[in-house]
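Note that this complex is displayed minus one protein chain, with the remaining chains in position.
First chain written, first letter: the chains are A and B, and each begins at residue 1.
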Amino acid sequence: MFTRRSLLTGAAAFAAAAVGRAALAAVPEPAYPQGPDTVVPKAPSTGRPFNPVITLNGWSAPWRMNNGWKEFHLVAEPVVREMAPGMKANLWGYNGQSPGPTIEVVEGDRVRIFVTNKLPEHTTIHWHGILLPNGMDGVGGLTQPQIPVGKTYVYEFELTKSGTFMYHPHADEMVQMAMGMMGLFIVHPRDANQYRVDRDFGFILNAYDIDPGSYTPKVSTMTDFNLWSWNSRVFPGIDPLVIRRGDRVRIRVGNLTMTNHPIHLHGHDFEVTCTDGGWVKESARWPEVTTDIPVGAMRAVEFVANAPGDWAVHCHKSHHTMGPMGHDVPTMIGVDHRGLAKRMITLVPDFMTMGERGMADMGEMEMPLPDNTLPMMTGTGPFGPIEMGGMFTVAKVREGLARGAYGDPGWYQHPKGTVAYELKA
Amino acid sequence: MFTRRSLLTGAAAFAAAAVGRAALAAVPEPAYPQGPDTVVPKAPSTGRPFNPVITLNGWSAPWRMNNGWKEFHLVAEPVVREMAPGMKANLWGYNGQSPGPTIEVVEGDRVRIFVTNKLPEHTTIHWHGILLPNGMDGVGGLTQPQIPVGKTYVYEFELTKSGTFMYHPHADEMVQMAMGMMGLFIVHPRDANQYRVDRDFGFILNAYDIDPGSYTPKVSTMTDFNLWSWNSRVFPGIDPLVIRRGDRVRIRVGNLTMTNHPIHLHGHDFEVTCTDGGWVKESARWPEVTTDIPVGAMRAVEFVANAPGDWAVHCHKSHHTMGPMGHDVPTMIGVDHRGLAKRMITLVPDFMTMGERGMADMGEMEMPLPDNTLPMMTGTGPFGPIEMGGMFTVAKVREGLARGAYGDPGWYQHPKGTVAYELKA
Partner (left out) sequence: MFTRRSLLTGAAAFAAAAVGRAALAAVPEPAYPQGPDTVVPKAPSTGRPFNPVITLNGWSAPWRMNNGWKEFHLVAEPVVREMAPGMKANLWGYNGQSPGPTIEVVEGDRVRIFVTNKLPEHTTIHWHGILLPNGMDGVGGLTQPQIPVGKTYVYEFELTKSGTFMYHPHADEMVQMAMGMMGLFIVHPRDANQYRVDRDFGFILNAYDIDPGSYTPKVSTMTDFNLWSWNSRVFPGIDPLVIRRGDRVRIRVGNLTMTNHPIHLHGHDFEVTCTDGGWVKESARWPEVTTDIPVGAMRAVEFVANAPGDWAVHCHKSHHTMGPMGHDVPTMIGVDHRGLAKRMITLVPDFMTMGERGMADMGEMEMPLPDNTLPMMTGTGPFGPIEMGGMFTVAKVREGLARGAYGDPGWYQHPKGTVAYELKA
């Protein structure tokens, strides 16, 4: 599942204040994922037991036990992320991917996280939501010097409570988050049966402004993004949530965009059971089918998947389930092009005017696109064109799934083939 | 209150997979409303008893009982909606209006809904928030083929829980919702005394981008809308909420725009008692005077109207209580035009520079407008110009209302005359 690369110049040059020469020899090699598919986590082989999280189109970081400390190694660096088949983006991330690997630890764990900066500018990591000493909080200039280019910094803290957290830079923050730097940080409860669910999914909402035909996000965009993504992936590139009928399911969602995203699940109602501030007590929970995730906040929702079928899961802002498009286009609805079309067809046999009857045509009949972009509406389901993009995927609730052991990769596999079979273009 | 039209070509051509020849003869005729005023619902004459909802500037669909099934007929089609006196829009809706009629049923009911597509492109209906079999979920391509132009499709399901829901297309979704396709779907509790209130209002928040002087919304707009509406109506075209002092009142609000709308009520605090996920238990309720309705979500709020008077009810984003206006205008505040004005007045006797003392002038002295648009600030109340537009109306809490029977049209009428008397231009 992972490859291990030795760090080139980066690993050799540690921030003197943070890592001594003796520690240097002991830095764990960073791990890298292969490809953009969901890496189903295995049960942990060292440290306290826990039920791992399934990071959609992502993976969890391995660790090394060292005298009672769990040691991780994150490498901040430029990455190339396939956002969906046919479209790649030049982003910044950790360990070869954006988002970085999910960090999974257990309440009571002591963690030591080495952060090597292979970006072209300084950085830090803030451990969003985690209670820790002020010097470990990762706010550049305020609680630490920023990590210079080429240097490694070490964070050490003890996890005093379980919950759903994130990590991201607090240095040149707008730019570094607009480039994709973020990751999930899950602290499992000390008792693996507390808050237990059968499937536990996680992803972070992000958004990019990449002009069709180009590769690098515009980092100054405040509202007019054109790629609305989950873990830096867009439909039809987002893996489905494969669920056995009757499973109790948790979905953990963080938001590091510039606007609220109301995440809507079809076919089931749910409750928010956890935020980045902790677990929500039973008396305070609301029933919902759409949970509005604020920026810089996290929500974990839970439900029992008792209705079999393919249930849409998506942001309910309709522009956020579209591929790249312009937002200042005159309406063609009701405009009669027939005279024009007739004249044009004599000149250009394949000529067709678009949009005067709505845009559904565009979901059915995909048009030539510039290199390295995605259609505005795409995807095909069992009944035809799905006409979506962006923040959309499907919860596949099935009777026929093998139960297997929690965390066994086979347990996540859909019986008919790959996890995403019907949705991949 | 309603007229019944026979369907022309649409009704004759049913989707073979969905409606057999035998069923065809039995399809109920669709009903149409007359005019844009609130149609106060009557108590139901067939099926289980319930206390009906008052749809602001809307109406509830009639049904037919057929062997224990409640049968409704929705016709998706282009409509002309008067958004306020003096301004009409070319929208898409159901049964001659946008939004479509409110569907009101009772927990335990089995419903059969015929949907005839008279739009220029395919469509579906998704029953937002309702627990139903996957094949009835209305997601084009994923759970059903889209309904072709001219065809009729049938949805059948049983209502397993009461609550506040919506319906809208899940086909070319961004376009079809930007054109106004949506409606309320209320499931009343089996016991009509459960969650009982004295007045139960409902509306859906929508937004349009229609250039002054034109009639059809721009369907690609993502944020820069200029008509912020409730049930496709804007102030002063939104009927007031007529309330008897001491009534327990519920207001149910859905949001199908592209941004949160914080709905603010003056003079009373309230609690959210229901979402599109179900009823909120007592222990979990918060007191509020402004409830933030996320996109793709619903909130029902309740309060006892114990303070008589005219209480504003509005979205608290100040641009959303304005009529159409530009958002990129230089400020004139503090700019001294006096020299200019003096010279101009010798040339143009009626010349007046605007905006250097704020914009209140524009609420008092309405200017000539292009055809088919609305003033930026308008409306007159008992004490002068109200200077509003968009998402604004008034809760009229009165001692003097006749009690009458719930659901009796007279019971909604203000004693002094029409429901909206002071606010209509």
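Here is the rule we go by: a residue touches a chain if its C-beta (ideal position, glycine included) is under 8 Å from a C-beta of that chain, and two chains touch if they have at least 3 such contacts.
Since we're looking at a predicted model, the values are computed, not measured.
From the options A:Thr116, A:Asn226 or A:Asn260, the residue with contact to the unseen chain in the full assembly is A:Asn260. Residues of chain A that touch the chain left out of the display are 78, 90, 119-122, 126, 128-129, 131-135, 137, 139-146, 170-179, 216-224, 258-260, 275-281, 283-284, 292, 294-297. Mapped onto chain B, the interface with the missing chain covers residues 223-224, 259-260, 262, 264, 266-270, 283-290, 292, 307-312, 316-319, 321-322, 325-331, 333-334, 356-361, 363, 377, 379-388, 394.
By definition in this document, only the chains that are shown with their structure count from here on.
Centre to centre, using the average C-alpha position, chain A and chain B are separated by 35 Å.
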